[in-house]
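Incomplete set of chains, arranged as in the complex.
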């Protein structure tokens, strides 16, 4: 439970002249739940993309289990986006089965007969686990926003990833529904020993779910050339005990979001 | 080329060319092809110019066309062509038509709708000559043959030059006057069956089969017995009219039903005169290609002699096969 | 009440729908009567009875020359060419569009070429087409393909490129390779847009078909219209034009229903697209 799964070493990320992330040094143990908060445009998604493998650091390196991070997404890291995470042309059950089908049938990406039965059973179990047992034959556009996110989570978890990446997974949901989703994700995290990284704009969400909170912000700003300095982790808060949210944090998150 | 056994002939709708369609439908062509152990595919093409282009590009071995187009399209493109059969010449089938009462001289200053650079254009030039007008005294508007009839119903069209069956369609409208037609320049607009010279040299059987079939068709369609009427009715229907209409068109066509008449026409001195006029007209309109320094750039061979450059003969009037028909050697 | 807020009732709407057609028919009848009174053999605006006769002849009497029922023979020939041309185009559009859209290397190679081709009006290269593909069925089908394929390819490419990148990433985290993503994620999702694109290009396909048949054919709806155009036989041309419009309408409707039926997940929320 206490191995280092992710190791971020001296990582910079630049797009052309623009420095987005600056000199990050972080390590994360297996089983941690890291909430990432920060102003809009400060580089949260960029950081997540590096963990996913779609972006690579300009300088420094990211290690996964001590090995360099693969440069492409693969089944070790599951992901749930704010939207579009489920495939609209497949019903809920088929969406969840898809991961298994890719593995079982390299050429067609589709399985039949007995093999299909087996995958279906496993997928249905997963759907029940996220509370979609009754909606197995519905298409995503027949599901409410909350149900779609449940589906996306089920789809990601069926591959038993070691790391789960969440980019504002509940940002489009109504407050009431969010509460239920929080409960679900907390349960799944605890039961499955996942390592979770979750971006959120809602401070209280980040604090109530996470076991650790990263606050991204630019500590230095050059008013003439705002692109010259990048964001860093200005707070790295372990949430082992109940803790009050520092007042100053809310203003960090709001500042760019309004502009 | 080399000897081969499969050949393609293209034809388009015109009174003097309908027999090819009949020959195909009635099996006469197949009969003659079988006799020479070859195989001839007859293809109808809606667009006349396209059929000649295809021939020039090598898509067909034989195609029907007029003497002028034979000179300006295949011959001018360097494709050596031989006129194997002279089917007819236009004897009133092509005409200059004006709206209202008037004479040819009134055409001065008018728009004249016609298929530009075709025999109609030539006919107009010859017509203008007779009243001492020049082409620049009128304004030529290129108009597709398929739309000439519709065009004539509109107000801005006052003069057209065209061929049958369009002439009879237009003349059927009220308030029209034919002011010049091809019967006034007899023998100058000639309808030919043209075969690629090289193909013909390597496959004389093609020439024999086509000629044999043609004169059998001629014999069948001539006269007023049941068989002839049936044949001409079929031709009429294929060209979109009825027997009476088709017979009217034939009346202004000097068909060479007999091979002998065609050979005589072919061998006469008039043919070379006609071709010289056509060559001069074509040169003036740039139809002989950019390489042509004068009208005599392309050589035209006829039994009465060669017109133009003897070292660049690209169009040949060869009566040999028609002669075989006379001699019953087919 | 603002004009924009006043909506006709059901029956009122039906009446308004029909109104312009009724007016057109009345105008035609009056104009035709007037012309025929002046010149009984006028061919421009035939009487209704002439239409009836002409269609009777074309549809239900065998042609004396070939023994065929011309309207049906023409329709069969044209539809075969059209379906072949559109079908092959759709297939090419789907495959090339998806491959182009998904694979940046392929896209870089072919996208500019396809753009260049799409700029050339096929009508201008008709003579060249006939020379290259001959005058048989092939050249007519090719004209349709050359005319509509670039449009379909570019549309499908765009659709593929605008699929949410989230989906492609998600599929990769589920362990899929490029090929699996293509056939299980991208292809099924661009099928409904393919059907819409085909519906949009059907009009052009008819145009090219008619243009092709006008030049070289021995049967077909376009061939017949161009053949009898020489004689201004409006009694045949007008019914043929209306028949073509009906065929076009039926094909469009079939495609629409097919799409609705086969891809309910696509039409569910977006209404009757």
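Per-chain residue numbering starts at 1, and chain names A, B and C are given in the order in which the chains are listed.
Basically, a residue touches a chain if its C-beta (ideal position, glycine included) is under 8 Å from a C-beta of that chain, and two chains touch if they have at least 3 such contacts.
Every value quoted in this text rests on a predicted model; they were computed, and no experiment measured them.
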*Chain-type multiplicity across the complete file*: A x2, B x1, C x2
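Everything below uses one rule, namely that only the chains that are shown with their structure count from here on.
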*asked:* From the mean C-alpha coordinate of chain B to that of chain C, what's the distance rounded to whole Å?
replied: 38
*Between chain A and chain C, what is the separation of their C-alpha centroids in Å?*
47
*asked:* Counting only Cα atoms for the centres, state how far chain A is from chain B in Å.
replied: 80
*Set of chain C residues in contact with two or more other chains*: none
*Mind listing the chain C positions that touch chain B in their complex?*
39, 41, 44, 63-66, 127, 130-131, 134-135, 213-218, 223, 226-233
*Give every residue of chain A touching chain C within the complex, in rising order.*
52, 54, 72-75, 77-79, 81, 83-85, 87-89, 91, 98-99, 101-103, 106-110, 139-142, 152, 155-156, 159, 161
*asked:* For a test of understanding, state which residues of chain B touch chain C in their complex under the given definition.
replied: 10, 13, 25, 43-47, 50, 53-54, 57, 59, 145-150, 153, 165-166, 169, 172, 174, 233-234, 237-238, 240-241
